[in-house]
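Accompanying notes for the structure given below.
For this depiction, one protein chain was excluded, whereas all remaining protein chains were kept in their positions.
The chains carry the letters A, B and C, assigned in the order they are written, with residues numbered from 1 in each.
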Amino acid sequence: MPTETTAPDRLTLAGREYSSRLLVGTGKYKDMAETARAIEASGAEIVTVAVRRTNLGQTPGEPNILDILPPERYTILPNTAGCYDVETAVRTCRLARELLDGHNLVKLEVLGDEKTLFPDVIATLKAAEELVKDGFQVMVYTNDDPIVARQLEEIGCIAVMPLAAPIGSGLGIRNPLNIRTIVENAHVPILVDAGVGTASDAAVAMELGCDGVLMNTAIAAARDPILMASAMRKGIEAGREAYLAGRMAPKRFASASSPMEGLFFQP
Amino acid sequence: MPTETTAPDRLTLAGREYSSRLLVGTGKYKDMAETARAIEASGAEIVTVAVRRTNLGQTPGEPNILDILPPERYTILPNTAGCYDVETAVRTCRLARELLDGHNLVKLEVLGDEKTLFPDVIATLKAAEELVKDGFQVMVYTNDDPIVARQLEEIGCIAVMPLAAPIGSGLGIRNPLNIRTIVENAHVPILVDAGVGTASDAAVAMELGCDGVLMNTAIAAARDPILMASAMRKGIEAGREAYLAGRMAPKRFASASSPMEGLFFQP
Amino acid sequence: MPTETTAPDRLTLAGREYSSRLLVGTGKYKDMAETARAIEASGAEIVTVAVRRTNLGQTPGEPNILDILPPERYTILPNTAGCYDVETAVRTCRLARELLDGHNLVKLEVLGDEKTLFPDVIATLKAAEELVKDGFQVMVYTNDDPIVARQLEEIGCIAVMPLAAPIGSGLGIRNPLNIRTIVENAHVPILVDAGVGTASDAAVAMELGCDGVLMNTAIAAARDPILMASAMRKGIEAGREAYLAGRMAPKRFASASSPMEGLFFQP
Partner (left out) sequence: MPTETTAPDRLTLAGREYSSRLLVGTGKYKDMAETARAIEASGAEIVTVAVRRTNLGQTPGEPNILDILPPERYTILPNTAGCYDVETAVRTCRLARELLDGHNLVKLEVLGDEKTLFPDVIATLKAAEELVKDGFQVMVYTNDDPIVARQLEEIGCIAVMPLAAPIGSGLGIRNPLNIRTIVENAHVPILVDAGVGTASDAAVAMELGCDGVLMNTAIAAARDPILMASAMRKGIEAGREAYLAGRMAPKRFASASSPMEGLFFQP
């Protein structure tokens, strides 16, 4: 994607390199076939699976999500969706490790309530600490709080995943300045997780300097999920390239002497 | 790009079909070689040329922009950049037609002042009327005024091109609701012209239902214009696909009972 | 309102000074009594009346709006609401002048369509020209187009009144940069007319440097119109004082070295 002389632009997570910066979930599709086609169209190489809602082998005889996610092609990212306390979240990760033969990479989320699905950052920090000690490589869903993001990094999480907006809302990035501050302070990858609604939202996340975006509803709940998966793939690539290309500075007018700074208000 | 069974998604302008919905200018690049490489990377099939600032053959012996824009590959769109009155704009279009052997397709802009570069919609309407009568196929730059957009269509313009923001500002779409209203009322293609700053801005224009976007500074003034051209190409495609895919409705929370409408304010 | 040593801050229109910068309409109230109480609570000194919808004496025997608007207290501002062409608008102003014994001050609006109620700026310019020649003092409703605003001033309008958003929408100021540009270029008072929804919208208009705000639906369609009228009065005063007081420059963080300009994006 970049110009010929530059090295390929890769996302590195847990020592592995990925070409795609779009991570997707498997929920809310019509059926397994649609799930598979949407994931294919998204170009994603990392697929997150809600351990408490999806059959990873816990229920023998039922369709297993792994059947459509061959491990040589996809990195499975078990997640703790639906967990509202430290203990359940930790136990869910351990179950996933068992089902996946020692797989250590997990996405932790500990939610604060069933209505808003906002993370409980206190419980999240505790669960992250336990999981890191137990040898997990923890990617962690959190609010867009720059101090909490730094604390999660200090605990040893390998990636921090602030929300754009509430899970399943499709509202896009509510507070770009916070996401930007998190990115500027980080020494681990920052991926926006939750709240993206359309392709331009994904592009904005990447233009802010994020390393990737994880989404599910924005694809699965589109009228045409397969086409939206392709749109998201391109939106992520567009935003990443724009970030690397270094955008022009916004000005009020084309003339050199019209910077926005002169204004007493922000547009 | 769309799902297999659908017809290819094409932009039709003046009876000709285009795969690309990104139109680019030729100004502000370091040199002709960079101009050529940026246009190549953008995937554009329509390239607009400022007749009063660019050599289309008026100055024999000087480098001619047509040398890097083979007519079998690109549609040349002469424009009237730098014109501040009806007469100059009309004369400029006629000069272009002569230089280009009867080529009738032009982009009309009549500016209101040198500082803001906002269009003078009164003069624009008059010039458009004259040019249509004189057999031109007029694509017309205008403000984001829905009534003026309709009047330009009624006069016979083949495409209406409202600004996102002032020319060269890079501020993105200042008034999405106006652009949306223009799109909903139109029977000719609507292309956003001017003011886009980065890839997500281009995606937003397409998600609003525009048929295309024309830009110059956002690519030429990026740190790496070639990479930004690629970003814009993908941003346009991402936004178009997202528009066709039908995005999820934004909600406050994932729960079915949390629409935004319930709010007394707009976020 | 300002500190003791400064001169009182007044709005001057057509040679007359006003303490209040809030102008209100009379439509959409439950009854005349509510209309009167809302106007009283708003502190307005200028009240606009839709000549084609309100009895100013055209229909003898019916309640006359002037009964609740004593001329020694209020400046009546007849308006051309509901006019969609030059001739009707001009005729309506003449009717108002007759009914009001030679009163020359009018608010001109010529609308483009019944759905959006956006102004038709071409027709507005023509009607304004005729009215000015005929001796009217014209305050003129228009789009937020800075070039059209300047042309209306050049024609001789005594005040230019760009919209914040469509009439009756309550969406607030859609394009603050355009309003700001209009204010910076103007030599006559600029008043925002239409689209304000709540008190903070009115304050924003004043903070942008506008000389006043005209509204109707935002007060009349509130749950408690009388209280909202008071809110709007205070919102206008708050915004005006904030404008005169000179707000702090926005920064990313309190530290001196964190201006917004350093950002490659606008929040």
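We adopt the following convention: contacts are C-beta pairs under 8 Å (C-beta built on N, C-alpha and C of every residue); 3 or more make two chains touch, one makes a residue touch a chain.
This structure is a prediction, so every number in the text was calculated from the model and none was measured.
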{"item": "Per the touch definition above, residue among C:Met32, C:Ile68 or C:Leu244 touching the missing chain", "value": "C:Leu244"}
{"item": "Selected from A:Val121, A:Met139 or A:Ala202 as touching the chain missing from the view", "value": "A:Val121"}
{"item": "Chain A residues touching the omitted chain (full complex)", "value": "112-113, 116, 118-122, 125, 143, 145-148, 150-151, 165, 171-172, 174-175, 177-178, 181, 198, 265-266"}
{"item": "Hidden partner chain, residues of chain C it touches", "value": "1-3, 115-117, 166-172, 174, 197-200, 202-204, 207, 217-218, 221-228, 230-235, 237-242, 244-255, 258, 267"}
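Here is the rule we go by: only the chains that are shown with their structure count from here on.
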{"item": "Rotation in the CA alignment of chain A with chain B, degrees, nearest 5", "value": "180"}
{"item": "Between chain B and chain A, distance of the C-alpha-averaged centres to the nearest whole Å", "value": "33"}
{"item": "Chain A and chain C, separation of their C-alpha mean positions in angstrom", "value": "47"}
{"item": "Where chain C touches two or more other chains at once, by residue number", "value": "177, 181, 265-266"}
